[in-house]
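A single protein chain has been omitted; all remaining protein chains appear in their positions.
A and B are the chain letters, set down in written order, and residue numbers restart from 1 in every chain.
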Amino acid sequence: MRSAARGLALVLVALYSLAPFLWQIVTSLKPAHELTSLPPLLPSRIEFASYLAIFSDSPLLRAVVNSLIVAGGTTLLALVIGALAGFALARLRVRRRAAILAGVLVVSMFPPIATVSPLFLLLNALGLHDTLLALILTYTTFSLPLAIWLLTNFFRSIPEELYIASRVDGCTPFQSFYRVMLPLASPGLAAAALLVFIFSWNEFLYALSFTATTASRTVPVAIALFPGLHEVPWGDIAAASVVVTLPLLVLAMVFHRRIVDGLTAGAVKG
Amino acid sequence: MATDRRNREERATLFLAPAGITLSAVMLFPAVYILWLSLERRSLIFGTPQFIGFDNYLRLAHDPQFWNALVNTVYFTVVSVQGELVLGLLMALLLRRPFRGRGLLYAIILIPWAIPTVVSARMWEWLYNADFGVLNYLFQARINWLGNPVWALHAAIAMDVWKSTPFVALLLLAGLQSIPRELYHAAAVDGASRWTMFRRITWPALLPLILVVLIFRTIDAFRVFDSIYVLTGGGPGSSTETVSIYAYKLLFQTLEFGYGSAVAVAILMSVALATVVYAWLLRRVSP
Partner (left out) sequence: MIFPFGRILLLCCALLIACDKPAPDSPSPTVSVVFKHSKLFGDSSAFDRLISEFELGNPGIRVERQTLPSSSDAQHLFYAINFQAKSSAFDVLAVDIIWVAEFARSGWLRDLNHLLPSGELTAFFSGPIRAVTYEGKIFAIPWFIDAGLLYYRKDLLQQYGFSPPETWDQLVHIARTIVGKETELYGFVWQGKQYEGLICNALEYIWSNGGDVLHERRVVLDSASNRQALEFMRDLVVSHRVTPDFVTTDTEETSRRVFGSGRAVFLRNWPYAWNLFQQEGSMVKNKVGVALLPHFPGHRSVSTLGGWQLGINRNSLHPEAAEKLVKFLTSPRAQRALSLAYGFHPTRKSLYRETELLQAQPLLGQLHDIFEQARPRPVTPFYIMISQVLQSEFSAVIAGVKPADMALQSAQTRVEKILAHGD
């Protein structure tokens, strides 16, 4: 009885999350003149014209590569820097810990539309105009508050005895961090990594403002370049959105194990 | 002993240094820039910049458009964050125990968060379209979702809840996994009901994480811009204009950089205030 109710709930949740996206997929397969007619709900015949179009005419492929580099680089940097800081704030003696956490948080409170101009000036001054590095640097900075707060929380939830035990065994704090604490915090690390990756993948405002050519444009900007002056190619946009969302879903499935099963495999607790 | 403590503090500094350097190197200049601009009358169309002290803030206090935007924003934030939190928690609880195909479902529930905003906002604009949108087709009605001054903000809230619930669910699910199983086993042995287990074990253990999620979702919801701007442009009749949309219009459409920066600072202050209130409230509520 309970599992039937649970099963129903799961189906509803899946439908709720999937339905609008399913609609995108349906739209991307419809012939052009049926895009806004309802009925028919489903395409009268399936056409892959939109998918062909987005790869032949547009620099979408290059944009996907750029996005992979930027998102990957950002995730790596933000996680490394964030884990180091989170560990220190959770387990080491830090004066003014609350002030540091608050200060870090303030960074994420600035509205992006206000920071885009001065950041543009700064990045230009550093010679980073129209580069992927500019985006990596920016995204890392704005991902750090979330990463630090999350990782502080996850490191703190690991019982202190484990840390003390590892120190007693002769580890330096760094060794303890690297060998003992990191593996134990892997659900939090994986969750943070996934969120940072998605944020960098989908960020639009800075990507638009700091890049000028297809060599450094990322996915959201490439998609924003689809429409013409008045015309909006809905079929193409729908196809592109399906294509660019899939890598994230694959990543989510890969990380799922880490996030959800991380602690059940041979952890020593209490 | 004193050297030992100093050593520990120095080591802590080493761990914190990369974060400190990155954040200050990138954000120090923008922060000062925005604060300085907010004290200036700087609009390229109006002529040379002048320092005017707090005049921008005085103007802000009497600006009906700002207050309208603030009310819209607060309402939007409160309702959507509550919705996301409740739904996200339910989703996390639902997915907690392993079952076949959980990995796939996990990826599916992440879809709303994973779709780029530039796409999902347009997608919802189409779903909500009164003439050929799927929603009206399914309801067999002609509801003017986005064109009615009362409905529009709620339509935007619904879109945001749909989009952001996975963020909450993802984090709370990771948090749930950190709670040791033995606690539940011991409670079961003592004959505790599921509700008691939730109230006594799950909820307190999750509370710190919920606070983090709450803070970050509030910060993001308060600064919402892209999605609503695409959906309604702030209309109809400015009923969905948020403070960020107002700041955007000032900074990048009417090019009033000084006053726009003041609005940005006001956003910052409001969010900081909300965060402080949260932290205080949750400190009162947690055991």
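Assorted remarks:
As a convention for this text, a contact is a pair of C-beta atoms (placed from the backbone, for glycine too) under 8 Å apart; a residue touches a chain by one contact, two chains touch by 3 or more.
What you see is a predicted model; the values in this text were computed from it and never measured.
For the options B:G147, B:P180 or B:P208, the residue in contact with the chain missing from this view is B:G147. Only one of the listed residues, B:Y57, B:W203, B:F252 or B:Y278, touches the absent chain: B:F252.
Considering the whole complex, the residue from A:A193, A:V219 or A:A252 that touches the absent chain is A:A193.
In the full complex, the hidden chain is touched by chain B at residues 44-46, 65, 128-132, 142, 144-149, 232-239, 241, 249, 251-255, 257. Interface residues of chain A facing the missing partner chain: 31-33, 35-37, 57, 69, 72-73, 76, 79-80, 116-117, 120-121, 124, 129-133, 136, 182-183, 186, 189, 193, 208-209, 212-213, 215-216, 221, 224-232.
We take it that only the chains that are shown with their structure count from here on.
Separating the centre of chain A from that of chain B, both taken as means of CA atoms, is a distance of 15 Å. The touching residues of chain B, when paired with chain A in their complex, are 5, 8-9, 11-12, 15-16, 18-19, 22-23, 26-27, 29-31, 33-34, 91, 94-95, 98, 102-120, 122-124, 126-127, 132, 134, 137, 162, 166-167, 170-171, 173-175, 177-178, 180, 182, 205, 208-209, 212, 215-216, 219, 223, 225-226, 244, 247-248, 251-252, 257, 260-261, 264, 267-268, 271-272, 275.
On the chain A side of its complex with chain B, the touching residues are 6, 9-10, 13-14, 16-18, 20-21, 23-24, 27, 36-39, 41, 80-82, 84-85, 87-89, 92-95, 100, 104-115, 117-119, 121-122, 137-138, 140-141, 144-146, 148-150, 153-154, 156-158, 173-174, 177, 187-188, 190-191, 194-195, 198, 201-202, 204-205, 219-220, 223-224, 234, 237-238, 240-241, 244-245, 248-250, 252-253, 256-257, 259-263, 269-270.
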